[in-house]
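Selected chains from the complex are presented in situ; the others are not included.
Per-chain numbering from 1; labels A, B and C assigned in written order.
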Amino acid sequence: MSGLLKSAKSIVPLLDRVLVQRVKAEAKTASGLYLPEKNVEKLNQGKVLAVGPGFTDANGNKVIPQVKVGDNVLIPQYGGSSIKLAGDEEVILFRDSEILAKINPDV
Amino acid sequence: MSGLLKSAKSIVPLLDRVLVQRVKAEAKTASGLYLPEKNVEKLNQGKVLAVGPGFTDANGNKVIPQVKVGDNVLIPQYGGSSIKLAGDEEVILFRDSEILAKINPDV
Amino acid sequence: MSGLLKSAKSIVPLLDRVLVQRVKAEAKTASGLYLPEKNVEKLNQGKVLAVGPGFTDANGNKVIPQVKVGDNVLIPQYGGSSIKLAGDEEVILFRDSEILAKINPDV
C-alpha cells in the first residue's frame, strides 16, 4: 500500500507537459483581516516546477516546451490535470500549449 | 503569498497569443448623463499591448502574428482568456487568428 | 474613452476575412405600405466593403479571397461576426469560404 506523493520533485512530466504550482492569492484584506478559504480568489498565476522532454509531431518536427523550470507563468482558469500531494498541497500538469504567458518578474 | 499582477507590462504572451486591452465605451449619454456600469455597451475594440513570438506549425512553417504593439483592433465578443490586474483593470489574451480586423486610425 | 466606430472604412480585415454590408430588404409592400422593422425579411445579399490579405495554409500555399471590393454576394443566414457602427449601422466580417456566391448584376 502507499499514499499521496510526498513531494512534487518526484514527478517527471511526459511529452510536452509542464508541472506548475499555482500561486496562492493574498488570504488577507488590505486592512489585515484573514479571508475564509472559499473567498480567496484563485489566481491564474503559477511557478514552473518541471518540464517534459517534448514530442515529435506528425511531420517529424521536434516540439520543445517554451517555458523552463523557475518561470512565473499565467495559467488558464480551467484545464490541466491536478495532482494532490501529501500535506494538502496540489500541483497541476498542463500541456505546454495551454500555458498563456510568462510573467516578467523585473517589471 | 502574492496578489494580482500590478501591470500588464509584466505579461509576455506565448506562441501566437496577443495581449489586448479592451477600449471602454462612452460611459455618458450624449447629453452628459453618466450610465450605470451594466448599461455601458462592451465594445469589441481594443489596443494591442504585447505580442507572442509565434509558433512553428505541423509542416515546419513559422506562423508570426499579424498585429503589432499599439495597433487598434476589432476583437470578438467572446473567446480569449481574461486576466484580472490590480486596480480592477482587466486585459485579454487572444490567439492571433481570433483577432477580426485592424482599425485604421487615420480614417 | 471612445464610442462605436463612425465608418466601416476604418476596418481592415485580417487573414481571409471579408467585410460585408447586408443589403436591406424592401421595407414597403408592393402597394406602398411600410412594413414594421421585424417583418422586413433579412436578405442574404450583401456588398463587399473590404477584403483581407489572405493567409498561408499548413502546406505553405497562399490562400487569397475570391471576392473583391464592390462585389455583390450571397451570404449565409448565420455565422460571421457582426460589428455595430455609429448611427445604428451594422457590418459583418465573414471568412471568405463562408461567402456562398457572387451575384452577377448584369443578369
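Here are a few things to note about the model shown:
Everything that follows uses one rule, which is that a contact is a pair of C-beta atoms (placed from the backbone, for glycine too) under 8 Å apart; a residue touches a chain by one contact, two chains touch by 3 or more.
Predicted, not measured: the structure shown is a model, and the values here were computed from it.
Taken as a whole, the complex in this structure file is built from 7 copies of one protein sequence, with 3 shown in place.
Simple rule for what comes next: only the chains that are shown with their structure count from here on.
The rotation relating subunit B to subunit C, fitted on Cα atoms, comes to 50°, given as a multiple of 5.
Subunit A and subunit B have CA centres that are 24 Å apart.
Contact of a single residue of subunit A with at least two other chains is seen at no position.
Remark: subunit B residues 1-5, 7, 9-15, 17, 19, 52, 56, 58-60, 81, 83, 93 touch subunit A in the complex. By the touch criterion stated above, subunit B contacts subunit C in their complex at residues 23-27, 43-45, 57-59, 61, 63, 66-67, 74, 76-77, 97, 99-105, 107.
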